[in-house]
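Apart from one protein chain that is not included, each protein chain of the complex appears where it belongs.
We just call them A and B in the order they show up, numbering each chain from 1.
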Amino acid sequence: MADISRRQLVAGAAGLTIVGGLAAACGSGSTSTGIGGTNPGAPKRGGNFRLGVTGGGSKDIMDGQNIITKPDQARLVSAFETLLLFDENYQLTTNGLAESVTQDNPRQYTIRLRKGIEFQNGKTLTADDVLYSFQRIGTKANGLTGFAATATMDIAGMKKLDTYTVRLPLKSPDATVPQTLASYTFCIVPAGYQAYPHPQIGTGAYKLKSFTPGAQSVHVRNPNYWRGGGKPYFDQVTIVDFSDSTAQVNGLLGGQIDAMTDLPAAQVQVLQSRGMHALVSKTGGWLPLCMAIDIPPFNDVRVRQAMRLLVDRNHMIEQVLSGYGFVGNDLYAPFDPGYLTEPQRNQDISEAKRLLKAAGHQNLNVDLHTTNGAAGMVDVATVFANQAAAAGVKINVHNDPNYYGTQYLKLGFSIDFWGTRSYLNQVQQGSLPNSPYNETHWPPKSGTGSNFISLYNQALATTDLAKRIEIEHEMQTLEYDIGGYIIPFFNDLIDGYSDKVKGLRPSKGTLNLDYFGHGFSSIWFG
Amino acid sequence: MIPVAGADMAAAAPLETPPVRATSLLRRSLRLWRTRIGVGLVVLLVLLAIVGPFVAPYGSGTFVAAPNSPPGKGAAFGTDYLGQDVLSRLLDGGRSILLLAFIATAVGLIAGVVIGLVAAYARNAFDDVLMRGMDVIMAFPQIMLALVAVAVVGAHPWVIIVAIALTTVPRIARVARGAALPVVERDFIACSEAMGVPRWRILFGDLLPNTLGPLMVEASLRMTYSIGLIAALAYIGLTINPNDPNWGLMIRENQIALTFQPWGAVLPIIAIALLTMGTGLIGDGIARTAAGIDRSRGAE
Partner (left out) sequence: MRARFRWGGVSRFIVRRLVLGLVVLFLVSLVVFAATQALPGDPARAILGRSATPTALAALRRHLHLNQPVFSQYWTWLTGLLRGNLGTSLAAQEPVTTLLGPKLVNSAVLVAVSAIVSIPLSIALGSWAALKRDKIFDTVSSNLLLVLAALPEFVVGVVLVILLATIVSQVLPAISTIPPGSRPWNYPSYLVLPALTLVIAVAPYVSRIVRASMIEVLESDYIEMARLKGLPERTVMLRHALPNALGPVFQVIALNLAYLAGGVIVVEYVFNYGGIGSAVQEAVLSHDLPVVQTLAMLIATVYVVLNLLADVATITVTPKLRTQL
């Protein structure tokens, strides 16, 4: 298959430019590895790669456009791909299924597919599949994770221009469409596709052979994989569900699996002492404490500001992450060019006390809800409760097993988890009234901050990067002053792998193990 | 640990002679080394639990050093997964287990004795109904019932107490009934009935004292098991406060660091082991004394 060269997304008449990133290793061995790795040399074929993941269970699914848990993510990327990709620095590239995605005008994009890509059943990827994929995501009743992102798209008005070209009109201007096209659940599926237990046919490197939800899935090599150059390298990939990290680590040490996701920071030295490796990726993942701005006592902005001043951010990083993270400032999307870093908020107990007193909540007593949804969620709550005690604030931590099942978006004070995203993308997912996961019930309905939505729409429509950054700064200043998030840090993603595994590199992206070794296609046994 | 109802042990060495009074049984059992060791262990750990929080060098939630640090740097046994002092958390962690186990066993004991004695005394259809009810509860492993209860309502302390008490009741009831049945047939009971002594007086004044031997054995078995069950529930992760300094929870949280910072898990394991050994020894001491008394009586 044709070698993929660097491309730039062509700026349309509106002048939007997105810089093409480094082409993902295609046909040649990469020379950088995770911590403790050595030069892997040239890729070799063969072997059964076994990955251990936690967070799954009998509710595991396989859907090219939907996930619930991390095991679902791993299975998704093994078989399905997106039009665009993020590289390891979270920059957009055209290394996906699309040859180019151009913005013709603020309300229209044109997507050109690469020619000659085949699905795992031999059928060629064409515009019809793209249309079906968008329609499937855009159908509300399907309940897919990407639905909210289709709000600005006029999917009904999408047109097939020729076998490999699609026109995507928008209902309103939206400069974040390329990022949506690169988000990992926005994959292209064949026309007529349905989720497991229907056959899972994608364009990806491995084809699903068998699947026992809650136990494991087996994927075999796709010999027809469009990237070519010998990819993919393993004969087979097995994804195994584990109930907890202890079992995973023991499995890795015992040689029962070759790699694992979400290695507890404490185990990094254990792995290294046994000749194994930890892949530490400095991502923009965050574990916020979410205060609902419309539920007492957090509806008083002084209480929110006080709570934000209670956190000792560096201690948090030490205790919860064992140092694997960097300081946060109650704002998200740290890799976005518009990310606001000044002024850095620090712990200030006396000011916090003063604010609480002024608000009439001197001896505040609140419930904080959390769950084992991701590594560290419970620890953040615990450590924050201990830190808050210094200011006389009593926090009752509740670790709810039924957390996401019952009240989570109606809670006054809760913990959640997020991965790397760009700013506007994140706003759309969590900071708008119609966002799927708006824990803080932001923005305020009146007074300061009520112009947040109009600012957002302006930013979407702005194609000039400098102007967009200005608007983003304005939005973030509002969130910084009166928002509902406490974001103490950005956590690294730490994964573990054995010495045999080559080709893994740290990545700033959303998914573990460097997008699971790019859908298991860029890693091998050496 | 699989508990066996005292009635089964009694079946192996049946009491055919008048049961011994409780206090003398206790006193005599203390003559055995094993009972003394058992009492010693239990007293030691109860003291640890009560006094512990006051002598702990740090608060159980205080950040002392980097997570999973080995002993040193002001932490005698190192730190746990969140950088908290292992020793302090151990000293804080006995209270909840002991209190919960004690209350749950006591509640189950009282309810079970009442039911068992009433069933033995009634000796008719009511007896059958009660015992079938007990069978229904006993149709599940104790831990399964506790799991479902906690999942339905949440891991509140009262839920755990109710779940454990509920599953303790039938086992106590069986023993109480089994020990009371031979007594119920005896003449002095019939005498009391003829004299018009009120039923509850007969139950608790005449029947109860004569069943205390097997009951005490069973109660200590139940206590041992309750402690183990509460620790197991915490180990599985079913607690309300995720940072509770609870011994079972400590094992769970620190197990992952066993290879380089074992104290976080080993200390609570030792504590739980000593505690359950202690209660087990006490129960065994009482049982041996009772059997010994019967054996010597039988030889007379």
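One rule holds for everything that comes next: contacts are C-beta pairs under 8 Å (C-beta built on N, C-alpha and C of every residue); 3 or more make two chains touch, one makes a residue touch a chain.
Since the model is a prediction, treat every value here as computed from it, not as a measurement.
Visitor: Can you list the shown chains that the absent chain is in touch with?
Guide: It touches the following shown chains in the full complex: A, B.
Visitor: Among A:89, A:212 or A:363, which residue is in touch with the absent chain?
Guide: Checking the options A:89, A:212 or A:363, the one contacting the hidden chain is A:212.
Visitor: Touch as defined at the start, partner being the missing chain; which of B:114, B:217, B:231 or B:267 qualifies?
Guide: Candidates B:114, B:217, B:231 or B:267; residue touching the omitted chain: B:231.
Visitor: In the full complex, which of A:142, A:165, A:224 or A:299 touches the chain missing from this view?
Guide: Per the contact definition at the top, the residue touching the missing chain is A:142.
Visitor: If the hidden chain were put back, which residues of subunit A would touch it?
Guide: Residues 57-60, 66-69, 140-145, 147, 197, 210, 212-216, 238, 240, 242-244, 246-247, 250-251, 253-254, 256, 373, 401-402, 404-406, 408, 416, 436-437 of subunit A touch the chain absent from view.
Visitor: Since one chain has been left out of the picture, which residues of subunit B touch it in the full complex?
Guide: Residues 1-4, 8-9, 11-13, 34, 132, 135-136, 138-144, 147-148, 151-153, 224, 227-229, 231-232, 235-236, 251, 255, 258-259, 262, 265-266, 269, 272-273, 276-277, 279-281, 284, 291 of subunit B touch the chain that is not shown.
Just so we're on the same page, only the chains that are shown with their structure count from here on.
Visitor: Averaging over Cα atoms per chain, report the distance between subunit A and subunit B in Å.
Guide: Centres of subunit A and subunit B (C-alpha means) sit 48 Å apart.
Visitor: Sort out for me which residues of subunit A touch subunit B in the complex.
Guide: Going by the criterion above, the answer is residues 245-246, 249, 264-267, 269-270, 273, 315, 318-320, 322-323, 370, 372, 378-379, 381-383, 385-386, 389, 396-401.
Visitor: For subunit B, which residues are in contact with subunit A within the complex?
Guide: For subunit B paired with subunit A, touching residues are 61-63, 66-68, 81-83, 151, 154, 237-243, 255-257, 259-261.
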